[in-house]
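Let me begin by handing over the structure; questions about it come next.
Certain chains of the assembly are absent from this excerpt, and the rest are unmoved.
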Amino acid sequence: MSAVDKTMTMREAIAAHVHDGDTVSLEGFTHLIPTAAGHEIIRQGRRDLTVIRMTADIVVDQMLAAGCVSKLVSSFVGNSSAGSLGELRRRVESARPAPLEFEEYSHYGMICRYIAGAQRLPFYPLRSYGGSDLPEVNSSLRKVTSPYPGPDGGTEQIYVVPPVNPDVTIVHAQRADRSGNTQIWGLTGVQAEAVYAARKAVVVVEEVVDGEVVRSDPNRTVVPAHAVNAVVECPRGAHPSFAQGYYDRDNAFYRSWSAISKDKERLTAWLAEWVHGTRDHAEYVAKLGEEFWDGLVVGEAMSLPVNYGRRL
Amino acid sequence: MTAAAATSSELLSVVAARELAARRTVFAGIGLPTLAASLAHLTVAPELEIVYESGVCGAHPSHLPETIADAVLITGAEAVLPMPTLFGSVLQGGHIDVGFLGAAQIDKWGNLNSSVIGDWHHPKARLPGSGGANEVMANAREVFVVMRRHDPRSFTERLDFCTSPGPDRALADGIRPLGAGVTRVITELGILAREGVGEELRLAAVHPGVSADDVRAATGWELKTADDLTVVEPPTEAELALLREDVDPERVYLR
């Protein structure tokens, strides 16, 4: 029933919902990484952010290099399988130009933190971490004794993680209606839980569509409007990652990032040219050029429609 | 032309709708709660969204639904969520402003029984049980109860069984609930209200022609009366017209 129009520009959404010192979750597992939102955070010069992201990859390295981030919470710090993150390694290995507080989990530990945050639970149990050194460097990994007998009749212990409740979660999606009903297909990752865990949520989409499009397939809605505060239309905003059915992954850019980020000067120049040097993501897209985008075009593989039925 | 006098169902629906003013999300079962929420959406709460425990958010039903999972709620809805998400992230996550509950018995603290009459182990009458009621009570910001029948057996000093406890009982058990528990009880006699922890239900309003003494006589505990006891404003012609012509034109629930 709600039909509040929550659309705004990326500039407006970041200005309204990301503040210095905030805890900001950016999710999207390989697919639909909210890069354009990260770039706008850089443009607006946010400082002292705690960034939460399962796979801290290129967009995190860029935000680190731009000086936005004082703390990182993550379960994988690397450039996919394509190499290293130069800035992250400098920050962690030699505190250059500043130390980075780092809270380390495993993937499922992060997922469970989001679930606990979304479900307002004080902790979430998982069968990870037994015997690992991770609890030694992360005091948030704790044990609980089950109140039920274990398989051998004795007591059973299990590790738990605490909830995470970001000030804001930003995700990228294929489409949403103006009130924020958000549809994702292909890999849906942990986006729904990351949104529900947050105090506020910004959804960036390839296209804003009519409510009728969303409502023709309500099972496709991964995040309902009541959990969304802002909807930003930003085509190609997930580059260099991909949007299933919209454009493919820019693997060449992933491969190039190790060399760019290894050299601080080159990295600074890259940011100056591609982020600070563009007014917004539309300019970044235009600067890459149509020929470039032609290389990432995907063909058609349409889902077969299903019948939701209509009372006669 | 004067509208026909309001029926009991119409009266309860209109009164409940008014109490939803400015609310955004309501967890409603089928019947009077749906009528109330639909009317509120057309009047005092234009942004109101009904969430159904079956998983439906933002329904646009072509017909008045017969169950909380009616096919007409699904087709054309804005979202249909798996039940773990609905109960975990939406309800327990704290996204519900008002939950509607019914019950066989209610006590002065707004604790509810929907499980048994008599002893649980050997019940005189086995009722449906919690369903999601225990969760709605624990997690909605507030709970509205609509009970047609107002008599001392239903409004009781002592529940036969507490299915869905209010915050006072929860706190005594060492658990801190999210919401205020039952804040409004709407009956054929009037409205009982409480604001939250530590407060009893008090008589806040009576329907025209009903006295405070009538309500006290129909209540199984010593019912206190609010300082500013009011008389319920009867349904307006506009409210009745919306209810009769737009919300339930076939009078499925407006019996």
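Observations, loosely collected:
Note that the chains take the letters A and B in the order they are written out, and that residue 1 is the start of every chain.
What we mean here is this: contacts are C-beta pairs under 8 Å (C-beta built on N, C-alpha and C of every residue); 3 or more make two chains touch, one makes a residue touch a chain.
It should be emphasised that the depicted structure is a prediction, and the values quoted were computed from it without experimental measurement.
Just one chain of each kind is rendered; the file's full complex, by chain label, has copy numbers A x2, B x2.
Everything below uses one rule, namely that only the chains that are shown with their structure count from here on.
Spacing of chain A relative to chain B, judged by their CA centroids, is 39 angstrom. Within the complex formed with chain B, the chain A residues making contact are 1-2, 4, 115, 118-121, 177, 179, 181, 192-193, 196, 211, 214-216, 218-219, 221, 224-227, 308-311. Residues of chain B touching chain A in their complex: 24-25, 41, 47-51, 56-60, 62-63, 71-72, 74-81, 85, 88-90, 92-95, 139, 178.
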